[in-house]
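Dropping a structure here in structure tokens format, bear with me for questions.
Just one protein chain is left out here, and the rest sit where they should.
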Amino acid sequence: MLYILELLGVACFAVSGVAASRAKRPDLIGAVILAFATALGGGIIRDAILGVPAQSFRDTNYFAAIVVGSLLALQLPRVIQRLGSPLRVADAFGLGLFNAAGMMKAYESGTVDPAFAVVLGAVTGTGGGIIRDVLCGEMPSLLRPGELYVTTCLAGGLAGLVALWLGASTGIASAIIAGVTIGFRLVAIRFEWRLPAVMHWED
Amino acid sequence: MLYILELLGVACFAVSGVAASRAKRPDLIGAVILAFATALGGGIIRDAILGVPAQSFRDTNYFAAIVVGSLLALQLPRVIQRLGSPLRVADAFGLGLFNAAGMMKAYESGTVDPAFAVVLGAVTGTGGGIIRDVLCGEMPSLLRPGELYVTTCLAGGLAGLVALWLGASTGIASAIIAGVTIGFRLVAIRFEWRLPAVMHWED
Partner (left out) sequence: MLYILELLGVACFAVSGVAASRAKRPDLIGAVILAFATALGGGIIRDAILGVPAQSFRDTNYFAAIVVGSLLALQLPRVIQRLGSPLRVADAFGLGLFNAAGMMKAYESGTVDPAFAVVLGAVTGTGGGIIRDVLCGEMPSLLRPGELYVTTCLAGGLAGLVALWLGASTGIASAIIAGVTIGFRLVAIRFEWRLPAVMHWED
């Protein structure tokens, strides 16, 4: 079940890679490259930091999920466009599941400080989107004011850390991280919660 | 022989790094940094994904090949400019050899799914150019419509995969990957083969 949700998250990230490339007029392979980079980027950075082989490259289903996501986004751009809101919900699920998987893997690696494990969860969830934006020649959208995104990852990771300190099992901590991240993100979208810009720089 | 071709490919990628920096007016060290990033980038990403130390950093000859390529490009820019077409041929050889080395290393690592091994070959061949373009503040050229580039890597990798499934040895599979990639790339340049842009986005 969790695994299927994870593959759904991968496919959603692939769709967002293709959709982001739209204004850039890539050719077909360029759009698919962006799909791969968006779906795999966060996990690749996480595993490189942990010093282990990239997990996603072991798994044919990841490959298939990205290809399916890419084809959908390429063939049905109008459907994807109309799906706007469901897509953001799916992206929130991808974000939460990636955050939980990244944070727990870092926490259990034995080579990462707990505070940095929370950071690494956020890197796993958001790294693909950062690479996507850099490859499109744009400043990563999550660095600019917008509805809470990285913040929801950090909140989820912190909740998981507290749960682990209170004696929660790995499975329960993972569920808490994913749940808090997804819930917080959906509420942030719904009520348009934002962080303040850095105000005193205006003068 | 293969090793000498590989060093030639490294030197060609170094030349392309210096040449790409031209419009950006870097100082000398800036141009050399771009040469190193272009020549080493693909292999570094591949080895980071495999979770092993970067192979190129073991080898003084790689260092020498990059320095020689940089100096040539810096001292003889007009010669390089006139060499336009031979340079693209040499780049095709670099691409094919990097693709073969990357794909086979991934295939034999035991930590990579065959479909992703083909992807990793393409990453090895094209990663340096992507980093070069990102460092120059530009959208990577291979994401934009142009003569087939990544596609030739994928075709070469796929041909190698089929050969391996038919029982070919490592050496023969490597030769097939490199041969198909180089041949396909040269034909694509000669006849200006391109992938279609993503058409229905135009409206």
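Worth a mention:
By written order: A and B. Residues from 1 in each chain.
Note that a contact is a pair of C-beta atoms (placed from the backbone, for glycine too) under 8 Å apart; a residue touches a chain by one contact, two chains touch by 3 or more.
This is a predicted model, so every value here is computed, not measured.
Across A:77, A:140 or A:179, the single residue that touches the chain missing here is A:140. Here one chain is not drawn; of B:34, B:90, B:123 or B:180, the residue touching it is B:34. From the set B:52, B:72 or B:168, the residue in touch with the chain omitted from the display is B:52, counting the whole complex.
Mapped onto subunit B, the footprint of the missing chain covers residues 21-22, 24-31, 33-34, 36, 44, 47-48, 51-54, 56-60, 62-63, 74, 77, 134-137.
Take subunit A: the residues that touch the chain left off the picture are 48-51, 106, 109, 111-113, 115-116, 119-120, 130, 134, 137-140, 142-146, 150-151, 154, 194-198, 200-201.
We take it that only the chains that are shown with their structure count from here on.
Here the CA centre of subunit A is 29 Å from the CA centre of subunit B.
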